[in-house]
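Moving on to chain A:
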Amino acid sequence: MKYWRKPLDLGTIEVTRGIVRVIEGRCKGCEICVNFCSRGVLRMSDKFNRKGYHFPETIPGRECVNCRFCEAICPEFAIYSVETNGLA
Partner candidate 1 sequence: MNGDDACCEGALAAGCRFFAGYPITPATEVAERMSHRLPEVDGIFIQMEDEIASMAAILGGSWGGAKSMTSTSGPGFSLMMENIGLGICTETPCVVCNVQRAGPSTGLPTLVGQADMMQARWGSHGHYEIIALSPSSPQEMFDFTIEAFNLSEQYRLPVMIMADEVVGHMNERVVIPPADQIVTVERTAPTSDPAQYLPYQPDASGIAPMANFGDGYHMHVTGLTHDAKGYPTMTAEAQAWMVDRLIGKIRDNADKIISYDTMFLDDAEIVVAAYGISARSAKGAVLAGRQAGLKVGLVKLNTVWPFPEEFFSHLSTKVKALLMPEINMGQMVLELERLAQGRCQVVRITHPGGAIINPSTILAAIQDVFEETK
Partner candidate 2 sequence: MSARQNRDPEPLHPHDELLRTDRIPHIWCSGCGIGIVFGALMSAIKKSDIPLDDIAVVSGIGCTGRMAGYIALDSFHTTHGRAIPFATGLKLARPQGNVIVASGDGDLLAIGGNHFIHAARRNIDLTVVCVNNFNYGMTGGQLAPSTPFGAKTTTTPQGSPDEPFNFCSLAAACGAVYVARWTALHIRRVTTAIGEAMNKKGFSFVEILAPCPTAFGRRNKMRRALDLLNFYYDRSVVKHGVHPDEASLDFNQRLVVGKFVDRERPTYLDSYHMVHQREIGDWPTIEHYSTMLAKEKTEA
């Protein structure tokens, strides 16, 4: 991560980590989560769900910080994240 100045306590801060889970069948493809993910973790999948919508998936290599904004903003209750304590 880039900082405009290095925080003094950077060495002691533990950044939370999370895993995004998508309930694919519930998604209606509005893309809100993809657009508002603070870490750019999400993109729309090429695949379709059973209702014919594209759903979000995580981009390999991008790290979720478990801010749970996607979980809060999703109008379909189709996405959430769980904390992994950096173990992921």
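Picked so that all candidates are chains of the complex that A comes from, given by their letters.
One rule holds for everything that comes next: a residue touches a chain if its C-beta (ideal position, glycine included) is under 8 Å from a C-beta of that chain, and two chains touch if they have at least 3 such contacts; residues count from 1.
Please read these numbers as outputs of a predicted model, since none were measured by experiment.
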Candidate number, among 1 or 2, whose chain touches chain A in this complex: 2
Residue ranges of chain A touching candidate 2 (in the complex, touch as defined): 21, 23, 25-26, 28-32, 35-36, 51, 53, 69, 71-78, 80
